[in-house]
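Every protein chain except one is present and positioned as in the full complex.
So, chain A:
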Amino acid sequence: MNNPEDNRPPGERDWSVVVEDGIAKSNQPVSGAIADPAATTRRHEPHEPAREHLPERLYEPRKAVHNKRIDGPFRRFKWLVMLVTLGIYYVTPWIRWDRGPYAPDQAVLVDLANRRFYMFSIEIWPHEFYFVAGLLIMAGIGLFLVTSAVGRAWCGYACPQTVWTDLFQHVDRFVDGDRNARIRLDAAPWTWSKVARRAFKWSIYLFIGFWTGGAWIMYFADAPTLVQNFWRGEAASVAYITVAVLTLTTVTLGGFMREQVCIYMCPWPRIQTAMMDEKSLLVTYKDWRGEPRGSVKKAAKNPDRFGDCIDCTQCVQVCPTGIDIREGPQIGCITCGLCIDACDRVMDDIGRPRGLIDYATLEDCEREAAGEAVKSPWRTLLRPRTIAYTMIWAGIGGALLFALGTRSHTELTVAPDRNPPFMLMSDGSVRNSYTLKIRNMESRPRAMEIAVEGLPGALMWTDTINRDEASATQRVTVPADLVRAVRAYVAVPVGTAPQQFEFRVTSLDEQRETDVVETRFDAPEDE
């Protein structure tokens, strides 16, 4: 346990300071649990109080976060994003979209029962799931792009966990008052008034949770019908189970676990760390400007000694995850920028320049600290990495749109009968049987022509078209938005050799979509 080269008497620490690369580094122990900003910036030592004893506990009880109300550009942006995202979530299932009599009129619908996915004018069948996979890949690359450009903007504004946590924190503020009132109430004994307040607050939590789950199921069935059935108790049990599960998860994750989800559960902050570099914008405390901290009074007495930070801890108080940004970039920081709003306000009040806490790249921070000019925001955002991500993202999007625009709504698959492979008829002709599956992806019934091509003398009839009417082409109607299976019998005159031939299906409308499938005609080889 002890370093063999350490010849100090036990219990005594080495407080001497080592100078490396012109930077003083103390030997004071710093817990690995505390992020070391110097590791990323290599500029200064953390101003942590010396720790005599490092508590090494495997379980850390949650310290409740009572974030203070704040207003400012970032807070307003957060409001806006919350409004837009929640608006999209709750309103989308109610948008109607006319698709004619053969398809549902809900704009966005995941129709699991019929295995169709509708999104406005796009209809996706299960075999086209690569479109959804492509969208997910685009979402992934979009996150890469956003992260490398503006850091954890997703975490700070748009992540459902953040949005719902924000919502629940506003509920806290609405019911219990702002930060100080909430801290007092937390510490207060369980009086009847506290019980009543908590009951009221938690019922609002439940209400929000219920509407979250309730909105989710609307995406999977016709929304107005489902609402009626739901309240009449006639909806499918899976609907009730889904609502119950989502109510529970929403209340637990948004109402009680909150920032713990981001810090302990979510893999995304870890992945994002790998995608950010010194050129990514992130919320940074400009320590070379702020340190050492001192109150306005102290600074007035001793003008040259103190930095701009007056240690008012407003940045800590407004933080929705309860961290101290002045410790440097850390996993708990979701870069929502509320500390910037708080700090700018304080700086305005005491007449110091804004931007002590700022959205800045680490590179710019270095430059600014060295007194050089910083890059313009556009140059910060437009760099090879972000441009490359944008192009990959747009490329995939373009390819998907191209595939979507050029896809055929008519398709044919052919399965020849293997048992028996061919059939001798009484007039000596040879018959083969095939199961044709004709897919009509339009929301209307369509007449289709099936043709046998490249098989001389072939006659075809089907399970619904009699042999008397056999011919090389047949006409069938395929119901709207369905696959129709047709059993086709193809007969050739005596003496035809086994060979390859083609089935061609053509839609008999102005689209004249066509699909060709090659298959084999089997015949007895001897004789």
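Keep in mind that, in the parts below, a residue touches a chain if its C-beta (ideal position, glycine included) is under 8 Å from a C-beta of that chain, and two chains touch if they have at least 3 such contacts; residues count from 1.
Criterion: contacts and distances are computed from a predicted model.
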Complex member absent from the view - protein name from UniProt, among "Urea ABC transporter substrate-binding protein", "GMC family oxidoreductase", "Cbb3-type cytochrome c oxidase subunit" or "Transport permease protein": "Cbb3-type cytochrome c oxidase subunit"
Full-complex contact with the absent chain, from A:P353, A:G428, A:G454 or A:P479: A:G428
Omitted-chain contact residue, chosen from A:S121, A:S376 or A:N466: A:N466
Candidate in contact with the missing chain, chosen from A:S237, A:S376 or A:N419: A:N419
Where the missing chain touches chain A, by residue: 54-59, 417-420, 423-428, 431, 433, 463-464, 466-467, 487, 489, 494
